[in-house]
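Just one protein chain is left out here, and the rest sit where they should.
Our next item is chain A:
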Amino acid sequence: MSDINQPLTKIKLLNPTYPNKATGLINGESSGLLNWNDIAYPQMYDLYQTLLANFWKAQEINMQDDIKQWDYLTETEKDIFLRINTQLASLDSLQTPTMTHVMDYVTDSSFKAIFAVIAQQEAVHNESYSYILSSLVPLREQNQRFDQAKEDPIVRKRNQLILDSYESFRENPTPQRLFELAINSINLEGIYFYAGFAFFYHLARQQKMLKTSTMISYIQRDEMQHAYFVSQFVRILLTENPELNTEENIQFVYNTIDQAVQLEKEWADYILKDIEGIDLEEFHGYVEYLANKRFRQIGLDNYYPERENPMQWIHVFSDEMMNETKSDFFEQKSRTYTKVSSSNGFDEL
């Protein structure tokens, strides 16, 4: 049993006497060499492949349509657009270095590789917000908007929850703090993005700024898989280290995600209040529905009342919706069977 408050040692790059297949996620023995065919959790290879298949870059998306439409947005829409853009960019900015930092203390090379891919994707997200900004407003205004995001008291209060946890792991990288960091990473990637997503998809519903929302859709798909990976990471961490799997830590998960839920509601009430067509009460319900999914992904029970997704339009675009898909060319599979539905005499529950 390892002491959950004992700092993890930064592992050596190569440990030739240890096996390639790590003996543990943390505090394990691992040579440092990665052979994907010999890993402790083979499902991680599938996840790695899925993440790579997501590869995209901002420059592939032509912003011309959005540039033209920008002038037709109301002043309020423009203001909120820019504030949400810089706020999301600041969240992604935290995530890139944190993921690479965690790599130093994880002993399983396959997990290190996945953290590296996640860090790369966060860097792409970060760039995409810059790319959107550069298409729409001059540098002087971009900088003002970033300053605004840095100074905004509600943004700061939100970020503080995450920052405190990330910083405390930097100061003293213990298993306990790694666990707490992982939960806050789920908050960041799995809860904090959604008021922003709601805004951009709401514009998309009105056929506005569709190139921006195409990027948002790519970002959401990536973030969903990151949150899924981190939830798997948490489950494995708790299973391998039963001393972390305590009543207090389970309570920590409920309390911390609940805090993020309240902060996301508060942020939505503030940033989306002047947007017609987004019902804030409904959004509150949405955030709880979302958080329930996060709890279940970690293997815990729902914390909020069970409900159906009240805002089903917040979701990743399908290839058909994107109308220009880079992957189509490679992935077009012929379907042998015609699509059938309940009108064919069976029930769809």
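Operating definition for what follows: contacts are C-beta pairs under 8 Å (C-beta built on N, C-alpha and C of every residue); 3 or more make two chains touch, one makes a residue touch a chain; residues count from 1.
Throughout what follows, contacts and distances are computed from a predicted model.
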| item | value |
| --- | --- |
| Which of "Flavodoxin I", "LLM class flavin-dependent oxidoreductase", "Formylglycine-generating enzyme family protein" or "Putative ABC transporter ATP-binding protein" matches, in UniProt, the chain that is not displayed | "Flavodoxin I" |
| Option from A:L73, A:A123 or A:M224 whose C-beta touches the chain left out | A:M224 |
| Of A:S128, A:Q232 or A:T256, the residue in touch with the unshown chain | A:Q232 |
| Residue of A:I4, A:L73, A:L280 or A:V316 touching the missing chain in the full complex | A:V316 |
| Contact set of chain A toward the excluded chain (per top definition) | 43, 46, 50, 53, 220-221, 224, 232, 292-293, 296-297, 299, 302, 306, 309, 312, 314-319, 321, 331, 335-340, 344, 346-349 |
